[in-house]
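Only one protein chain is missing from this complex, and each of the others stays in its spot.
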Amino acid sequence: MPFELPTPEVPEEVISLGTLIVDLVGVFAGSVLGALLAERRKMDLMGFLVLGLVSGVGGGILRDTLLQAGPPLALVKPGYLAAALAGALAAFIFELQHGPGVRLLATLDALTLGAFAVAGTQRTLEVGLSPGTALLMGAITAAGGGVIRDVLARQTPQLMKAVPGYNATAALAASAVCLALSMMGHPRLALLAGMVLGGGLRLLSLRYGWRLPVKRARSAKPPEAGPRDGAP
Amino acid sequence: MPFELPTPEVPEEVISLGTLIVDLVGVFAGSVLGALLAERRKMDLMGFLVLGLVSGVGGGILRDTLLQAGPPLALVKPGYLAAALAGALAAFIFELQHGPGVRLLATLDALTLGAFAVAGTQRTLEVGLSPGTALLMGAITAAGGGVIRDVLARQTPQLMKAVPGYNATAALAASAVCLALSMMGHPRLALLAGMVLGGGLRLLSLRYGWRLPVKRARSAKPPEAGPRDGAP
Partner (left out) sequence: MPFELPTPEVPEEVISLGTLIVDLVGVFAGSVLGALLAERRKMDLMGFLVLGLVSGVGGGILRDTLLQAGPPLALVKPGYLAAALAGALAAFIFELQHGPGVRLLATLDALTLGAFAVAGTQRTLEVGLSPGTALLMGAITAAGGGVIRDVLARQTPQLMKAVPGYNATAALAASAVCLALSMMGHPRLALLAGMVLGGGLRLLSLRYGWRLPVKRARSAKPPEAGPRDGAP
């Protein structure tokens, strides 16, 4: 073992509880933000509930459905569905579309992105799949719910658009560092580093407008009239 | 046991057969109605088949995929795929878009909604998951196929829109009563009450234009220019 980290002895239960709290905060924040999309679309109460639930727990459920190692954790462990439901109802009852409340929730949503990615990565390794799959599952856990939300609300998935803010990218970075440290035998540091890196990267990318590259057009000819397929 | 119900002794096989018939009628009706959306969209035969199949059996398949207790019943038990296929072909061959036929099918579709919700609830309890999850699965069984249908046909899922007619709401009510009576030790009454409540609520809500609440705007300022659609 090349170096020894001065990690304080934190009991396992404290870590489990801490992870659960971070998870539930992330589910709640994601659910509120998803349900606010239902508000902008003038949907009814059921629209709030559906967009809240898929935004809050959709990514984890998609991961567990793909991994096929038992029913989705969000359907088994208490708290997840309740947190998502609470978020959707809060968005329906309170006036959150503008103001400091939604800014706080967006910050919490960003900060918890790394925790979701780490959870997906570690779950995939536990199930025995490869590091490459674990990376993908980290990204799906953190960003998959937003994709389902966008599909149901009929907008292009945010994470595929050339807009500022890393999303799946921050999740992939969190998964990668978590994976590296896990394989080096530091599971707790992996957890912490992934959470900090993912959350930090997401927050900074939103703050400073970082974005992924777009393909550089090489030819000088004018663009086509529009997308050929799928034009209505 | 606080009260004893005067249920006549109905053999188990009769109940199974009755449930199966109701299920298949619901699958067939849902499939025809889904395929009629393909007709309005001027899709080809494959569009009829796809929208018919997902409308007829999509909800149950989504439930079983989430529960992970074996392959979806609709893919295992004979009759389901055949009923959905028959519905799609009937919509392709016959002129059903208007007239009394489609009205009958819409009534059958509404009446069988409770049966789907009850099936989803009971299956979730059998698998050992919590009552909260069973409620959700009841709604997904009854209304999930319509959501997939709407996504594939590129329209906002009906059950999220502020339009008259309970859908997931009726399914949740059916699941709730089924759940309560099951937990009180009356599985057969649970089955019957859920079917009647769900089907009745759906039918009455369509008849009288009941709808879920929409969020009341509290501010007097003019609305935004419109849904931004995925901007930022």
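All chains are identified by letter, namely A and B, in their written order; residue positions are counted from 1 within each chain.
The rule is short, and it goes like this: contacts are C-beta pairs under 8 Å (C-beta built on N, C-alpha and C of every residue); 3 or more make two chains touch, one makes a residue touch a chain.
What you see is a predicted model, and the numbers here were worked out from it, not measured in a lab.
Across A:Leu24, A:Met43 or A:Leu67, the single residue that touches the chain missing here is A:Leu67. Residue A:Val147 is the one among A:Val57, A:Val147, A:Ala176 or A:Leu192 that touches the chain not shown.
Residues 65-69, 127, 129-130, 132-133, 136, 147, 151, 154-157, 159-163, 167-169, 211-215, 218-219, 224, 227-232 of chain A touch the missing chain (whole complex, contact as defined above).
As for the chain not pictured, it touches chain B at residues 37-48, 50-51, 53, 61, 64-65, 68, 70-72, 75-76, 78, 81-82, 92, 95, 150-156, 158.
The rule is short, and it goes like this: only the chains that are shown with their structure count from here on.
With each centre defined as the average position of its C-alpha atoms, the distance from chain A to chain B rounds to 30 Å.
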